[in-house]
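One protein chain omitted, others in place.
In this document, chain identifiers A, B and C correspond to the written order of the chains, with residue numbering beginning at 1 in each.
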Amino acid sequence: MEVRDRVRAFLDEHDPSAMSRTEFLGARFDAGLAWVHFPQGLGGLGASREQQGVVEQLLAGTPGPDGRQGIGLGMAAPTILAFGTEEQKKRYLRPLWTGEEIWCQLFSEPGAGSDLAGLATRAVRDGDDWIVDGQKVWTSGAHYADWAILVTRTDPDVPKHQGLTYFICDMHAGGVEVRPLRQITGEAEFNEVFLTGVRLGDELRLGKVGEGWRVAQTTLMNERVAIGGGRTERGGGIIAPVLQTWRDHPELRTHDLHRRLLSLWVEAEATRLAGARLREQLTAGVPGPEGSAIKLAFSKLNQELSGLEVELRREDGLTYGDWTFRRSDEVAMFSRDAGYRYLRAKGNSIEGGTSEILRNIVSERVLGLPQEQRADKDVPWKDLPR
Amino acid sequence: MEVRDRVRAFLDEHDPSAMSRTEFLGARFDAGLAWVHFPQGLGGLGASREQQGVVEQLLAGTPGPDGRQGIGLGMAAPTILAFGTEEQKKRYLRPLWTGEEIWCQLFSEPGAGSDLAGLATRAVRDGDDWIVDGQKVWTSGAHYADWAILVTRTDPDVPKHQGLTYFICDMHAGGVEVRPLRQITGEAEFNEVFLTGVRLGDELRLGKVGEGWRVAQTTLMNERVAIGGGRTERGGGIIAPVLQTWRDHPELRTHDLHRRLLSLWVEAEATRLAGARLREQLTAGVPGPEGSAIKLAFSKLNQELSGLEVELRREDGLTYGDWTFRRSDEVAMFSRDAGYRYLRAKGNSIEGGTSEILRNIVSERVLGLPQEQRADKDVPWKDLPR
Amino acid sequence: MSLLYSDLQEELRGSVRALLADRCPPSAVLARVETDTPYDLDLWRALTTEIGVAGLLIPESLGGAGATPGEAAVVLEELGRSCAPVPYLTSSVLATTLLLRSGTPAAEKLLADLASGASTAAVAVSLATSPYDVKSSGVTVTADGLTGTVTGVAGAEPADVVLVPADGKIHAVTDFTVHTQVSLDQTRPIATIELDSARSTRIAPDTEPLTYALSRTAALLASEQVGVAEWCFDTTLAYVKERKQFARPIGSYQAIKHRLADLWLDIAKARATARNAAEDDPDEITIAVAQAWTSPVTVHAAEECVQLHGGIGMTWEHPAHLYLKRAKADSIALGTQGDHQDTLAKAANIPATPHGTGH
Partner (left out) sequence: MSLLYSDLQEELRGSVRALLADRCPPSAVLARVETDTPYDLDLWRALTTEIGVAGLLIPESLGGAGATPGEAAVVLEELGRSCAPVPYLTSSVLATTLLLRSGTPAAEKLLADLASGASTAAVAVSLATSPYDVKSSGVTVTADGLTGTVTGVAGAEPADVVLVPADGKIHAVTDFTVHTQVSLDQTRPIATIELDSARSTRIAPDTEPLTYALSRTAALLASEQVGVAEWCFDTTLAYVKERKQFARPIGSYQAIKHRLADLWLDIAKARATARNAAEDDPDEITIAVAQAWTSPVTVHAAEECVQLHGGIGMTWEHPAHLYLKRAKADSIALGTQGDHQDTLAKAANIPATPHGTGH
């Protein structure tokens, strides 16, 4: 039976208005329509990845996964599929898909940002279990997550990429403490997660001992390539708010700001077109690390445009919306005030690969220039300077 | 007798209008008033270096050395004084001072620009002589020079800084061929010098065999620190020509160029003030590598200002003064057309230390950041990749 | 005229820096921004009584120290380095310069109190006011007194007296209400001042002293900005030497080295322009150059500070954001870079297009 027919049959049998979102998603999983390229029995049909587009199109408007499931769907699920045991796949994929269980990721550490493989969170074998101690950071959703994908160091005596092991971590386990991490905007989008003597059974290990870096690469490759801001119209997207302010407030205009705004308008349009061209290339089957460069460009534009808007607003630019320390689960770049956007945009060139790392990637992988000299590849992790 | 009194006595006895420039300078040398801090008999009095200012002041208006003597006076003389034998000092310093003998320098090579110590011109011992083969470049004045200061490689089997030897080179010797080096401006300010089997007696060696790098350091330290453009008034110096064009041609003005010109005006003034402050610090006895940074700033300004002027001139900016291949002994940054200045200024960030090298110097010697990793310090020169 | 610091100035800097190191660490500044008292009045008392910063610009005859703007500039550099929440710029520079310029007996009476730090003043204009475009306030003068609201005022909370431009004159008022606005710069918040039939004393018969004081304060603001930029630079430099990624200090990566070399040079230029603007009687061009250069450089320094600290620079607990917010607010305060460039265009005879506005 064609995928298209399966979806129609599924819709004939399941009326989303007559069941809860969880029930509907569960039924969709069982019908193999969660990820059609996953195997049968694990939410898929063993079909080609392209068929997923057909499914999404036909199921448009029915209840789907929500934003809190993003890390589970985007990062945990493909990793579990690639490296999990049969038991793990059976156990975790369905509730991950239905949203009954929420996932987060425990990767970055205060001492391991760009250099993720240098991480220091230890996992030590204790009988059938592992005891985990360490600190993770920049974890979104940790405060409501049930499970985490976790990378730990199990062998400090070998070079850093070789001594890592990947786990599924129970976020409700003893010793897991989640603290909101306040940002310069005043809010907390992320968390710090302190792991103190956390006991994880060996059945929570994903992949082999010492194979953690390879597993983590799979996870990271599945992090969506951010081709900054997606499709937008000319004059839309990140430049729209400052244009609105410009048009609404003739009294704020100056010649200096006019020329700077025109330059940024041109840059934004050139960047938008380059992004569109890159998407065309990707569609035509010419993928590559060029996406890194577009992210670089959008970070810069976000920062410069929001900075210009704060300056344009003059006295209003001296004010701020709200400094209250509170959780925020979304990056509201378009609905919030210019001051918030100015501060939040500073993170764009750090999160998801710093601009410095992205320039390395472009120069080495796109341009073929020599790699930076590395002193850390063949030295036991414990002997590295830090 | 005070230096001041010596100068007065000298002037009483020598009427510059009654003798040739060469005779007058010769007499001045013999009176110890060439460089008062040099030893007696070598053009000096063994006085303090500060006394030279007194001499220059009192002798202002009398015939002095000319521009073609610059390299001899600025670089060769202090090196000969520091490393020469008594015979060498006696032989070379007086005609160098009087201008009877002109000097040039043979340092840079096509393969050794920023990395001067990597030079490849070979000098091989042959009895009492040395046979020199190689190619030097960016040599000003080579076509009229009598002597050159020359750095060669005498031992390729030791690390690069250790195998160099410094010579005085007879520019009239057989095997010395000087060719004008045409630049992108169309002119030749510099030369290429081809050395083919040039025979130099060992008495022309300056310093010990293998000591060439130390001798060359003395030479280079005496190259004047270019605190870009010297003292100028506000709105003067490198920004003056474009301001003149701006004021003379209201019809060429645009808002875009206006804002760019204002920004550069501010930058030029800030740079001028920083240069003035640096000179104050130097006078107050706080020298340092900061001069490198000012040269960096002036290179950038020269380039941006001349580039803006070409654009401002529109159709006139599409023309050029003269492409004729001819020798030019001066860098006429202020008297020539904007196109010439635009092209010539491109060399500012290369000659006398590239901007990249200067940024290294600032970051390492001023800011104390780690040095670039060097693979060439302990390897025999002949085994280095090139 | 020297662009260097005098020995006296270095001594003054040492005193201020030592006091701030002791009583104004970043942790204290950060803790205060969450409270209802944005200004640190204990610190202010120490600065005024132990060092006497408040009276630096006031002649000895009026109870001050009779120092030059060069000394005030050094104090501002140090306060900028600490993002110190004290009303020095607003009271001891802006309000003080206004009062000195008006020179009326009423003004001199106020100055005596300001000199000792016994009293603090603010000027009731928006911090975003350009010295080249001073608009009339919304305050009206009637027989009952002054009535109206002024927004965007810095240094209002600790002020005992506010100097209010209204009806083409300047008035001193002690009866006013302050509402702190939620501000981008958390260490120098702006506030709304409300006057309701407030009694007042005439300080100046016209508003020229206000324009003058705004311009001279802009000149000295450049020194505060240099202090902010310096803290950002020094803190970043120390961090990149310390922080290792891929087993190397991140300061060993050449791209970072070159960025820091360029930034160092930009700040060196900023210091030169600020010192020039801190001379006794700077002309319009000198002030405009200092502001037009130093504002964007200081913002850039603060932005590089956040970027080169990586994730930690985005956290509330690291003080970098306090400097970013101060740098950005300072770039708007007392004229933007464009305002100062426009003034340059006029004063240095660099006219806009022949078809242009003629500014």
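Everything that follows uses one rule, which is that contacts are C-beta pairs under 8 Å (C-beta built on N, C-alpha and C of every residue); 3 or more make two chains touch, one makes a residue touch a chain.
Quantities reported herein were computed from a predicted structural model and do not represent experimental measurements.
Taking every chain of the complex into account, the chain not shown here touches A, B, C. In the complete complex, the hidden chain is touched by one of B:Gly236, B:Pro250, B:Pro289 or B:Gly321, namely B:Gly321. Residue B:Gly347 is the one among B:Gly32, B:Gly163, B:Gly275 or B:Gly347 that touches the chain not shown.
By the touch rule set out above, chain A reaches the unshown chain at residues 234-235, 243, 246-247, 250-251, 253-255, 258-259, 261-263, 265-267, 269-271, 273-274, 276-277, 280-281, 284, 290, 293-294, 296-297, 356, 358-360, 362-364, 366-370, 372-373.
What chain B contributes to its contact with the hidden chain is residues 108, 110, 113-115, 118, 137-138, 181-184, 186, 254-257, 303, 307, 310-311, 314-315, 317-323, 325, 339, 342-343, 346-347, 349-351, 354-356, 359, 372, 374-376, 379, 384-386.
Although one chain is hidden here, its contacts on chain C can still be listed: residues 253-258, 353, 355-357.
Methods note: only the chains that are shown with their structure count from here on.
The mean-CA centres of chain B and chain C are about 45 angstrom from one another, to the nearest whole unit. A straight line joining the Cα centres of chain A and chain C is 41 Å long. Across the assembly, chain C contributes 248, 341, 352 as residues in contact with two or more other chains. Chain B has residues 255, 258-259, 373 in contact with two or more other chains.
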